[in-house]
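First the structure, which I've put down as structure tokens, then a few questions once you've had a look.
A protein chain is absent from this complex, but the other protein chains hold their places.
First chain written, first letter: the chains are A, B and C, and each begins at residue 1.
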Amino acid sequence: MSYLVHAPIDVARLNSEVSAAHLGGATTFIGSVRRSPEDGPVEAIEYTAYQEMADREFHRIVAEVSDRWPNTRVALQHRLGHVPTGEASMAVVAASPHRSDAFAACRYVVEEAKKRVPIWKKEIIEGGTARWCGNSAERIG
Amino acid sequence: MSYLVHAPIDVARLNSEVSAAHLGGATTFIGSVRRSPEDGPVEAIEYTAYQEMADREFHRIVAEVSDRWPNTRVALQHRLGHVPTGEASMAVVAASPHRSDAFAACRYVVEEAKKRVPIWKKEIIEGGTARWCGNSAERIG
Amino acid sequence: MSRSFGTDSTGSTISVCLRFFARYAEVLGTDAVTVELQAPATVAHAVSYVRELLPNGATLPEKPLVAVNLEHVLPHQSIHDGDELAFLPPLAGG
Partner (left out) sequence: MSRSFGTDSTGSTISVCLRFFARYAEVLGTDAVTVELQAPATVAHAVSYVRELLPNGATLPEKPLVAVNLEHVLPHQSIHDGDELAFLPPLAGG
């Protein structure tokens, strides 16, 4: 099963994938396409990926979570294609018996995904122009 | 409006309360009633509160988030009364332009809530016994 | 119920409401009492009152978590006529 989807992300399904009666804490991160003043009027983002590698890299990251936080389960999806402003591009859920592990594992997946997973985005600006973006240190989306 | 509810927590509503087109990252924490081997067969938890103070303390915590992370919005609910195993007792959502702020603000609310908000829980054990619990350093639920 | 507490019954007194929650309410068999304490009084005096004079009061810790008028306070905090003191068992929200 791929971590990459072309339809809106179903966060409830991700939650149900990781939920279990002994996992009392779940941390979710949802990254959405944003329209911010400094960015100009972004109306959507086109996400593309090197899909075989992106899936493999997500799989490795999930395996690393199991090594580092053995009691913690994670589920995630990244959306590809045209994602309108306000919709989610990535969602990560981590469930654990310990809330600090749930937070840490969720954060780990988000940070590693941004560093390692070959996905690119092109901002579609109102009026029809477009520009490629790269992840900088602390910007989202 | 109270942060305390007697019905199941509506996480989607909390999400919609904080979502905005310029806030690209949202971190959610959901604490649920868990049934873990070391705890014995817990079938529910009865949550009670010193409601006036709990609401005031949640309000202070939310105000502190606005001071520390001015661009970040938070929404939260804590459930009171009988909460069956597997259902959420508390949910916190933090939305921010910056994912690190979304994580930090969400975590802050969870930790401060556990330290400061006068809420208590009584575990209802299968067979009809019950026991009062206190928050320890790293246990959830 | 209303009671007075203090070594010098000729001094001025204050009336405060003591509220008990969760396990404390269970062991004391009540969730609120109004008591009179000799002025000036602190949270620690109210705690002594509870531990010495209320049935099962001695089962409460010597330094329980206490809030005055909806704020967490320390034992040396002064209390005044009309204050509401809440005795809070170890918190367990979340």
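Just so it is clear, contacts are C-beta pairs under 8 Å (C-beta built on N, C-alpha and C of every residue); 3 or more make two chains touch, one makes a residue touch a chain.
The structure presented is a predicted model; accordingly, all values stated were derived computationally and were not measured.
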{"item": "Visible chains in contact with the missing one", "value": "A"}
{"item": "Contact with the hidden chain (one of A:P8, A:G40 or A:P118)", "value": "A:P118"}
{"item": "Contacts of chain A with the absent chain, listed as residue ranges", "value": "31, 47-50, 52-54, 56-57, 78, 89-90, 110, 113-122, 132-135, 140-141"}
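Definition applied: only the chains that are shown with their structure count from here on.
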{"item": "Chain B and chain C: spacing of chain centres that average the CA atoms, whole Å", "value": "28"}
{"item": "Where chain A and chain B are represented by their mean Cα positions, the distance between them in whole Å", "value": "23"}
{"item": "Intercentroid distance (Cα basis), chain C paired with chain A, Å", "value": "51"}
{"item": "Sequence positions of chain C contacting 2 or more other chains", "value": "94"}
{"item": "Touching two or more other chains - residues of chain B", "value": "31, 110, 140-141"}
